[in-house]
Every structure is written in structure tokens, then in C-alpha cells.
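The structure's right below; bear with me while I get my questions together.
Complex shown without one protein chain; remaining protein chains in place.
Up next, chain A:
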Amino acid sequence: MENLALLWGIVGPGVSGAVFGAGWWFWVDAVVCSAVQVSFLHYLPGILASLAALMFNAVNKDEIGYDYYSPYGDDSEWRVKLWLFVAYVVSFVCLAGSVGLLVQDALTDKGPSVWTGVAGVLQCVLVLISGLIYWTCHSED
């Protein structure tokens, strides 16, 4: 088990980069192969998901734990929690938004194709997973 943790610390960031890249490249493929112009609204879930992944990687993991010596906690603890909360809200909103756009694309024929919607959902999911992977591996040290 110990070896696995060490190995993860070494390749983790690389895997996370690969997943992040895969997410965005699926989106690029959908935009390039789309027959219609993809509006900016469809770009939003991906951009916001990347922002959310950045946000919850920016916190220092040590600041979240409880401070045993003072029962009322540090003054700065609520700020970290607020930041994380906003990051989670943004990521769930993008997930919901991308699924909603997929359903909308599947229902009408005039807008972007189904592949655009599917790629949007894939992009959102993969970017968020990449953020999670990066978070797990940079706290190994």
C-alpha cells in the first residue's frame, strides 16, 4: 500500500493533466466538427468547471482541519470553507448546466448537434475529475 501512495505522488499530477487535456480536447473536437456556430453559452460550463477545479486546488489543506486548542476556532477558518463552498457550488452548477444543454441539443434539430452536448458533459466531468486527482496527489507531501 505504501508503494501505491508513493507511485501516486509521482504520476498523479501527470494523470491529472492528461484527464484535463482530454476533457478540453473533446470540447475542441465538438466545436471544430460542429456544423453550426456554437454559441458562447455552450462554452460556459467548461470554462466554469476549469475555474472551479482551479479554485478548490488553491486551498492549503492544512487550513481546513479543526484547531484543537481553541474551541472557537481560528478566525480565518470560515474563509477557507466559504471558498471551498463556492467552488463546489460552481462545479455542480456547471455539471447541471452541461447536462441541461445536452438535453436541449438533443431535442431540437436547429441548434448544435448531440455530439456537442455530449462533449460538453464529458468536458465538465473530466475537468472536475482532473481537479480532484490533482488535489489528492499534491497533498501527499
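Convention: a residue touches a chain if its C-beta (ideal position, glycine included) is under 8 Å from a C-beta of that chain, and two chains touch if they have at least 3 such contacts; residues count from 1.
Heads up, the rule we're going with is that contacts and distances are computed from a predicted model.
Per its UniProt entry, the chain excluded from the display bears the name "Vacuolar protein sorting-associated protein 55 homolog", taken from "Vacuolar protein sorting-associated protein 55 homolog", "Proteasome assembly chaperone 1", "C2H2-type domain-containing protein" or "ALA-interacting subunit". Of the options A:Val15, A:Val93, A:Val118 or A:Leu132, the residue whose C-beta touches the omitted chain is A:Val15. When the full complex is taken into account, the listed residue touching the unshown chain is A:Leu6, out of A:Leu6, A:Leu41 or A:Val86. Note that of A:Val28, A:Leu41 or A:Ala106, the residue touching the chain absent from this view is A:Val28.
The residue touching the chain not shown here, chosen from A:Ala49, A:Leu122 or A:Cys137, is A:Cys137.
In the full complex, chain A contacts the hidden chain through residues 6, 9-22, 25, 28-29, 32-33, 134, 137-138, 140-141.
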